[in-house]
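A single protein chain has been removed from this complex, and every other one stays in its place.
Coming up: subunit A.
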Amino acid sequence: MAGEESTSAIMDDHETLISTTDVELLKRAWRNEKAAPEILQYESSLVQRIKEQIELVEQNVEMFEGDGIDPLTVSLYQMDLDRTQFLLRSYLRVRLQKIEEYLFHILKTDEHLNRLSKPEQMFARRCTDDLGNHLDETVLSKLPDNYQSVLKQSITSEEDDMVPAPRLDTFVICKAKQYLSSIDFEPEYSMEITEMERDLLTFACYKFIKKPLEKGKIDLV
């Protein structure tokens, strides 16, 4: 799967290998996901690791309460837990919102579908079925034969012109983690973007920076 783990690309960076916690990585994934117009690759192993850590701390907190550990300490662990859970929930929730919005678009190609986790794929399929049925029953079946497709305005449409797609020309704010030169960007945008300074806030069209973003060289802000 292309770009299965964008975190693994990040991990190559010596500096981040030492100093980055999973929470930091999740925060990055959450920010990127929130800021990007389209759905990004699901961070499966990162989410798995975070879930395990959350479970562990949950058990610890319960144990602490039983052991009569200082309530202050317990409440601080609880706060850390709450913060991590907020991040995780928000990350998953943003993805669900995007899946709902771009349902038919995502299901159209394997490239997009493969960015979803298994449960997300199930969710997408169920939503599509339900929405499709609903539209059929309430509207489409009552229209003339030529206009009954969920995906097209009429059978004369060459493309699926009733499928909302994310706008890849949205402008996003990003920061490069290292100096990026023209080879880091897609050649087709060589006119628009040639380099990016490290840590400099840049407004750029999402499609220009999609490649370095997937490689983990850029963070969205």
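Basically, a contact is a pair of C-beta atoms (placed from the backbone, for glycine too) under 8 Å apart; a residue touches a chain by one contact, two chains touch by 3 or more; residues count from 1.
Going forward, contacts and distances are computed from a predicted model.
Asks: Please identify the absent chain by the protein name in its UniProt record; candidates are "Mitotic spindle assembly checkpoint protein MAD2A", "EF-hand domain-containing protein", "DNA replication complex GINS protein PSF2" or "Protein ALP1-like".
Replies: Per the UniProt record, that chain is "DNA replication complex GINS protein PSF2".
Asks: Just name the one of A:Asp80, A:Glu111 or A:Asp130 that touches the chain not displayed here.
Replies: With A:Asp80, A:Glu111 or A:Asp130 as choices, the missing chain is touched by A:Asp80.
Asks: Which subunit A residues would touch the chain omitted from the figure, given the whole complex?
Replies: Where subunit A meets the chain not shown: residues 21-24, 27, 31, 34-37, 50, 53-54, 57, 70, 72-73, 75-77, 79-81, 83-84, 86, 89-90, 93-94, 97-98, 101, 159, 161, 163-165, 167, 169-173, 192-193, 197, 200-205, 208, 221.
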